[in-house]
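A single protein chain has been omitted; all remaining protein chains appear in their positions.
And then subunit A:
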């Protein structure tokens, strides 16, 4: 256990070595203050099998007994998991997982008994060919959107206990998508190669209603968007993170000019960039702002957390020094901020371990 104290906040970090690679992980909704659960997508390289696991976290914060995580339930999945999302239904949360082979799997977790049950799946055929690079679940937990390397975008609805799938767009490989995020019940944003972002509206099918193409770094190499987030209170702004430590916000109202938050591609920001390599995940960080985010002016981007290939977990804020939470010798593949308890963060490290951070 390590306790770091920065000027404003203290941080507790606990590391839990695992016996397998972790492709993705999420907090599950909290049942009670003492019952915390994590869902993780594990990949065992020895047997080339992948599984979804529910781990429970004992949280009796006494100094003599450090917290432990125990495996509660594990289910083998037919293919490796590329993306993992949970619905925030506290009793029986739904867990959607997209696979490397191009399918979507839906599970439900019973947190009282700690079990994981298969619900339904969308098979590869007619869905995606090749890796599904991103999925997202809508606010009501019943609509899923998926994007893939193959350039397809699909909508999957969960109605009457079954999944039904509908193709929204197929670029026939002209565009490869890397990430997707719902903006509203009918709108979502996809991102991919060349730092491109596309705004889609289901009411206007056939193509994106708005597109962003990066051209701020002429002469330098371009990159890929790996992750997108949209804050529920600011649905017109889309936060994207990708190659070369790049994080930017794209405001639909000022479409031509993205707001750069970090990245080595732009000279005026490289000093402030916490990372120089791929930013794997971005999420708005509600913790620092929960009390005062109404005070942050409309034009400013809300604080965001990133994790990166060069082992950085940091909070970045427009025009300010980034706050580094972790600096690991290996990559941080994914992280999740607990929605109910935004002080808590779980992240997966490349060297087969999990770290849990508590800010106070």
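Observations on the model:
Following the convention adopted for this analysis, contacts are C-beta pairs under 8 Å (C-beta built on N, C-alpha and C of every residue); 3 or more make two chains touch, one makes a residue touch a chain; residues count from 1.
Going forward, contacts and distances are computed from a predicted model.
Candidate names were "Nuclear pore complex protein Nup85", "Ribonuclease P/MRP protein subunit POP5", "glutaminase" or "LSM complex subunit LSm2", and the UniProt protein name of the unshown chain is "Nuclear pore complex protein Nup85". Among the residues A:126, A:173 or A:232, only A:173 touches the chain that is left out of the figure.
When the omitted chain is restored, the residue from A:149, A:229, A:281 or A:338 that touches it is A:149.
Where subunit A meets the chain that is not shown, the touching residues are 17-21, 45-46, 48, 130-131, 133, 149-151, 171-176, 192-194, 213, 215, 218, 221-222, 224, 243, 276-278, 309-310, 329-330, 350-352.
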